[in-house]
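Inspection log for the structure reproduced underneath, given as structure tokens.
For this view, one protein chain was removed and the others were kept in their places.
To keep things simple, chains are lettered A, B, C and D as they appear, and every chain counts its residues starting from 1.
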Amino acid sequence: MSLEVEARHRIGAFTIDAAFTSDGNVTALFGRSGSGKTSLINIIAGLLRPDVGRIVLDGDVIAHSRKRIFTPIHQRRFGYVFQEARLFPHLSVRGNLVYGRWFSGAQKSSSEFGRIVEMLGIGHLLDRRPSTLSGGERQRVAVGRALLASPRLLLMDEPLAALDEARKAEILPYLARLRDETRIPIVYVSHSVAEVAQLAERVIVIENGRVQASGDAAVILSQPAAVHAMDWREAGALLEGVVESHDSAHNLTVVRAGECLVRVPQLFAPPGHSVRLHIAARDVMLATARPEGISALNVFEGTVIDLSPAEKGSIDVRLRCGGNVILARITALSREALQLAPGKSIHAIVKTVALDHAA
Amino acid sequence: MSLEVEARHRIGAFTIDAAFTSDGNVTALFGRSGSGKTSLINIIAGLLRPDVGRIVLDGDVIAHSRKRIFTPIHQRRFGYVFQEARLFPHLSVRGNLVYGRWFSGAQKSSSEFGRIVEMLGIGHLLDRRPSTLSGGERQRVAVGRALLASPRLLLMDEPLAALDEARKAEILPYLARLRDETRIPIVYVSHSVAEVAQLAERVIVIENGRVQASGDAAVILSQPAAVHAMDWREAGALLEGVVESHDSAHNLTVVRAGECLVRVPQLFAPPGHSVRLHIAARDVMLATARPEGISALNVFEGTVIDLSPAEKGSIDVRLRCGGNVILARITALSREALQLAPGKSIHAIVKTVALDHAA
Amino acid sequence: MTLSDAEWTAVQLSLRVATVAMLCSLPPALLTAMVLARGRFWGKSVLNGIVHMPLVLPPVVTGFVLLLLFGRRGPIGAFLADNFGIVFSFRWTGAALACAVMGFPLMVRSIRLSIEAVDRKLEDAAATLGAGPAWVFVTVTLPLILPGIIAGMILSFAKAMGEFGATITFVSNIPGETQTLSVAIYAFTQVPGGDAGAMRLAIISVIISMAALMLSEIFAAVAAKRSVAA
Amino acid sequence: MTLSDAEWTAVQLSLRVATVAMLCSLPPALLTAMVLARGRFWGKSVLNGIVHMPLVLPPVVTGFVLLLLFGRRGPIGAFLADNFGIVFSFRWTGAALACAVMGFPLMVRSIRLSIEAVDRKLEDAAATLGAGPAWVFVTVTLPLILPGIIAGMILSFAKAMGEFGATITFVSNIPGETQTLSVAIYAFTQVPGGDAGAMRLAIISVIISMAALMLSEIFAAVAAKRSVAA
Partner (left out) sequence: APAHAAEKVTVFAAASLKNALDAVNAEWQKEAGKETTASYAASSALAKQIEQGAPADVFISADLAWMDYLADKKLIRTDTRSNLLRNRLVLVSAMPDSKAVDIKPGFDLAALIGDGRLAMGAVDTVPAGRYGKAALEKLGLWPAVEQKVAGAESVRAALLLVSRGEAPYGIVYQTDAVADPGVKVVGTFPEGSHPPIIYPIAITTDSRSADAAAYIEFVKSAKAAAFFKAEGFTVLK
């Protein structure tokens, strides 16, 4: 999967001038409100025709302003979950859901329909009109509509913003499965680092219409300074790991990341399966000596790489632990108390429950 | 401030049958998508006329179906931030913002206008049409419009859902100030515990049109079992405290809650000012002995009150620490390792940076 | 193409009649459209039927009915003449009344169509901001239905330019008083060799209407731009 | 009230003429409305003017123009007769053509008003789901503008019921062929003692139109319920 996007466009006083390539299955677009995320997605979908632009998906040139190539929207087959639901008011929920099916060559089987409807919890709404749905219900139907259109690329503009955490926790793993199994690439706009950490392989940070940073999710998510837009509280490190074993009695899974064994709440992936762990900096505690008798199950030995300058009394400490880079956020007071400095060896303590992202 | 709401109403197959009273300045409505939050707010606003209902604000009977009292919507002066922005498409952003001013007797001064516009970051949008705004910009204008109408009650239906964390972090303290200074009561729908914990004094949990739980925020937020709808990861305890002192050198504030001294990131409240701290259960680590040489600044001695049954391998432990009840979430494995049981004395460890809610 | 005095008079009269007809029928058309779009009452279908009557009946019949009602001896005509001194018969005001009545169903339909398309949630939003029903109508509903109002005014104006059946039946053909352009055109078509004269006047009428149309389109474009759904 | 054979014939003819006029003008009206609402091209104002012409000109003039164009000796009439065997002159088809032309501006306006109110974002959404322009039109635009189409059809039908100026001028007043109700009413009004007959026919015409109106209102209500903004 590879997606190349290049666009320059003026709308009113706003200029978008962004270029990125992504070879991840899920590319997250991050940026503050008004930074141009929706505009960029509209350009990819073909709804906005940029002054200058180029879109290439898997070597297939979708649009190229210099070569005068512009694939019509309906031939792109890019499923789009809009920021507002945009349901068809004259069709029932069912009519909305199956709308794309009429046009997609590859028909989703009806078992797929049932599965998606159940995951989204909209089975009881099928015969209702969109105007009678609640905000979250509408958004769920919109997600279902895009998924059922058998797209070759999914564009999702804050698809889960209006949903409760429990529902998010049902949809996110589905999207992760979609990414892994059907390998439909996804471009995902979200303000939530938790969502992005779970899904995205590549992160693009947009600021004022320009790409501010782009790259591997693990790298970008651990550079909070670059990420003005994301939840500062959720900055942290992404670890690539492999499922080592399960402890069903205690609902735990052990993941090997580099040389560290990380105990996390049970994952439903077979041993050997690779997973990614987001460890928020604020969840990492540091100790000069290995603590005893504590509830935290993960204690990693490491050395301090560097320390960020203090921001609002907090300092982010980068550690190297068994081949991983981990970020820990501590107070300036603690830094003094523990006399932290680059090269110092240290223990990082992480609670298992803090690694439970999907509730 | 006291708000009494009682409503029974059928819409299609859905029945809302809810009653609650709240004497908090901010009442949070919690519930899963489709549970009836928006319907309930609509009833309060007068947009939905319930079959049976009663709304009393500060002893003032706004609506009473049996007594055939029904104050017309426009005379209620309840500012409403809708789930969708609902801006007036024919007016400029400025026109939208000042719309309510025409009708409210008490005029907001123009300095207030400037302050709100600046807080919401919409100064550069004033002459634009709503149709040219981004999703988040629209929502911000909607918030501004309601605030500027000098309401006597604010109804906010997921007002910050489409906003980035940085922007939320600017708006939430403003709402908190509103609550404290102008004492305009707020009814607030949100899926985010962080938001609610920062604002709400009372929490009402709605499930399927019925009030599932209601009461003090501190109590409800520490009963995750009752709160199906909220982010399970953010369940925790609310501590009522008083600012004790500031440590400006390290950007820290010391808060006294019961007999505990809690070090938190600097607060901008004078000593003696009462504040509330939300300590998420997942952020609390337990240790049988007082740990030494750790980065965490808060270590409280306490005793175990009780333990919840294991859910997905996690156990919530209630502790009494110096007059407060604190919740800690640990793994079932840790419970075994630490041999936790009611009555056992224990140390609770909380990182200061974990208490930084407003970024 | 220079106009004779008589023609010039007819042009002026037509413009006056069409403009007055359009403007005077606007308030009642708005009210009727509002009632038909929003009202829930028993005689609604009847009202709707009455509104459409001038369209359904041959204009001559409408003219007769107007004469019976608003004539000097008609119940309404006599009442208005006695109490307010408003006289329609053989006056340009009568021509305007006839044109207004003939264009009324067109105006009501357009406005009603727009009212039914208004997102009532916006009206609710205005109410929560303190606007009473009348203010909501003026500050929200009215601007939002502007396209329908403009369309209705265009139709009413154009209809008034072309109307002659009801006009001539009701108020006759009095040069300078009730002889509008279309009545004059009709007159030309009734005599052998009148085609050239009819053509002249028809072209004038078309030019005027075209100008009015273009003007209205500009208004409508502005209105449309302003009320694009957010 | 029993109808004489001749009256019954006129009723049937009117219904046929009005229905055919309404249905046949729908596709071109849709197209024209679409072009006027969405198109950006040079001669748009001219097209718009032409569409409104039947409203602006006295019906008699329209009738004459039709006679000149579509008559047996008219350029279009001769062409159609020679190549397709379609004859309008002095046939009920001609009456239908006259009514269709007279109702055309009303239909176009209504539909155009609805098209301009359509949220184009929904059309975009349909396109992202794989619907090409034609499908978007059929599955999204058309259902959304149904209120406008219905309103246009009502106006066209009602206008056709009341039309006589253009009809009688174009295709005369031939019983059983071109004598519609309103033409028959007109004929009655032209002779002494015809008032009672005219009244009878007018009542019949009003009853038919009322029934059609009520039917259409029911349709419109259903359509409106279906396309409430989400």
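Operating definition for what follows: a residue touches a chain if its C-beta (ideal position, glycine included) is under 8 Å from a C-beta of that chain, and two chains touch if they have at least 3 such contacts.
All figures in this text were calculated on a predicted structure; none of them were measured in a lab.
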item	value
Interface partners of the hidden chain - shown chains only, full complex considered	C, D
Omitted-chain contact residue, chosen from C:Leu36, C:Ala187 or C:Leu201	C:Ala187
Residue among D:Leu113, D:Ala126, D:Ile150 or D:Ile168 touching the omitted chain	D:Ile168
Options C:Ala37, C:Val60 or C:Met161, residue touching the unrepresented chain	C:Val60
For subunit C, residues in touch with the removed chain	60, 63-64, 67-68, 71-74, 89-90, 165, 168-169, 171-174, 179, 186-193
Interface residues of subunit D (partner: the chain not displayed)	60, 63-64, 67-68, 71-74, 89-90, 168-169, 171-179, 186-194
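Keep in mind that, in the parts below, only the chains that are shown with their structure count from here on.
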item	value
Number of hops, subunit A to subunit C, where each hop joins two touching chains	2
Touching both subunit C and subunit D (chains)	none
Centroid comparison with subunit C (C-alpha atoms), farthest chain	A
Where subunit B and subunit D are represented by their mean Cα positions, the distance between them in whole Å	60
Whole-Å gap separating subunit A and subunit D, where each centre is the average of the chain's CA atoms	56
Interface hub residues of subunit C, defined as touching at least two other chains	121, 229
Shared interface positions of subunit A, touching two or more other chains	84
Chain-level touch network, classified as line, ring, star, complete or other	ring
Chains that touch, pairwise	A-B, A-D, B-C, C-D
Residues of subunit D touching subunit C in the complex	45, 48-49, 52-61, 64, 105-106, 109-110, 112-114, 116-117, 119, 121, 147-148, 151, 154-155, 158-159, 161-165, 182-183, 185-186, 189, 198, 202, 205-206, 209-210, 213-214, 217, 224, 229
Touching residues (chain side subunit A, partner subunit B) in the complex	11-12, 31-34, 38-39, 83-84, 121, 128, 132, 134-137, 140, 157-158, 161-167, 191, 228-234, 247, 250-252, 263, 265-266, 281-283, 285-289, 291-297, 310, 312-314, 328-334, 336-338, 349, 351-354, 356-357, 359
Contacting residues of subunit D [partner subunit A, same complex]	121-122, 124-133, 135-136, 139-140, 143-144, 146, 226-230
